[in-house]
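Note that one protein chain of the assembly has been removed; the remaining protein chains are unaltered in position.
After this line comes subunit A, so read on.
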Amino acid sequence: MNDFLAARSQMALSLGFHIIYSCIGMVMPVFMAISHYKYLKTQNPVYKNVTQAWSKGVAIFFATGAVSGTMLSFELGLLWPKFMIHAGPIFGMPFSLEGVAFFIEAIALGFFLYGWNRLNKWFHWATGVMVGVSGILSGILVVSANSWMNSPSGFDFVNGQYLNISPIKAMFNGAWFSEALHMTIAAFSATGFAVAGIHALMIYRKQNVEFHSKAFRIAITFGAIAAILQPLSGDLSAKHAAKRQPAKLAAMESYFHTQQYAPLVIGGIPDTVAKKVNYGLELPGMLSFLVNDNFKQEVKGLDQIPTKDQPNVPVTHYAFQIMVGFGMLMMAAGIIYLIAVWKKRGWMSKGWFLKLFIYSTPLGFIALEAGWTVTEVGRQPWIIQDVMRTADAVTPMPGIQYSFYLFSFIYFTLSLAVIFLLQRQIKMVPEIYDIKK
């Protein structure tokens, strides 16, 4: 493995790991706040138990999220020093604000976790809300830094010099809104489905049904609504990508030849030599429609982009298909849940209904990782779109593959540890929280 590939893999690994924890860290406090609110309003102790059980899980995730995030803030420099030397001052604004948001989050978390029975109950509740709000804010801010890499702005690039830097303009770059919106919705749908799935499994096994039903409802309500909004915001993201990063869009769709009535290809195996997609389903005109809102207008294909500026087509394509496919499945499951709530209460306790959500547990997180693969691999070979190549940014230090092996080992062990701990958490629910009448 060469150093460049090792650096890329290590970055991808660290981010792919961090994103799971940070999404949970963003969304779980919101779920907790809802459950906590219901407890304060109804005084039903089950809601208190749900809140406390969740908050222990969150503490584990928060710690893992925080350490992996600390790693990332160093890794940017350890792996990409030549990128950071130029990019730091430009896209640093969201990071400095993010630092503030983290700080507030950490303070609020201290109050929330240790504040039971010590603080005024509504103040205590509000600190929980603050954890969620600042978590979501930090998510939005860091994504705005990433969207700057996709849609650089706020400086003039003249003869290799970065002039007239405006960090504020860089922060509100053209892609930030669509990316931040899509990411925030994704965090809710992925976490919502994952949490709901685990509780559905416990209901299915008839353990502590009341406890798990209450938890399930809170999680899935958010998951379902987010899953229904997701494709709409995804469409917006695709339109932005088409405008700013035609190479990425073309790679997502494996769209080789520029044409009018451009077809949308679903699934299939791209053949980059013959420049066609085998076994895919073609919907003529649909790509033109999705990108331009009319069926005829031409869409730029890979043939108009120099080979040295093209991303890896199969990886981007498969990742995109996985994200969209799972997104559609989750949307369907979300609609079924809403129908159950409004019209068919009886479904809720049916085996097939619970199984549907049990099987959906990992879908959101897989879609999330796939989506980031689309964004990041689709941007290659650029680290800053059309400004700096990833290969020019990598650290001069040799031997990065050893650091990559080390990181892989650590993240693998940590993932196992977290799964192990969660399992124990769930196993203990009957003992700690069962309220025997």
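The definition used in the following text is that a contact is a pair of C-beta atoms (placed from the backbone, for glycine too) under 8 Å apart; a residue touches a chain by one contact, two chains touch by 3 or more; residues count from 1.
Definition applied: contacts and distances are computed from a predicted model.
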UniProt protein name of the chain not shown, from "Electron transfer flavoprotein subunit alpha", "Cytochrome d ubiquinol oxidase subunit II", "3-oxoacyl-[acyl-carrier-protein] synthase 1" or "ABC transporter ATP-binding protein": "Cytochrome d ubiquinol oxidase subunit II"
Which residue of A:Y47, A:F62, A:W148 or A:W382 touches the chain not shown here: A:F62
Touch criterion as defined above, residue of A:G16, A:G99, A:G174 or A:P381 at the omitted chain: A:G99
Hidden partner chain, residues of subunit A it touches: 52, 56, 59-60, 62-64, 66-71, 73-74, 76-78, 81-82, 84-86, 88-90, 92-93, 95-100, 102-104, 106-111, 113-119, 164-168, 395-399, 403, 406, 410, 414, 417, 421, 424-425, 427-428, 432
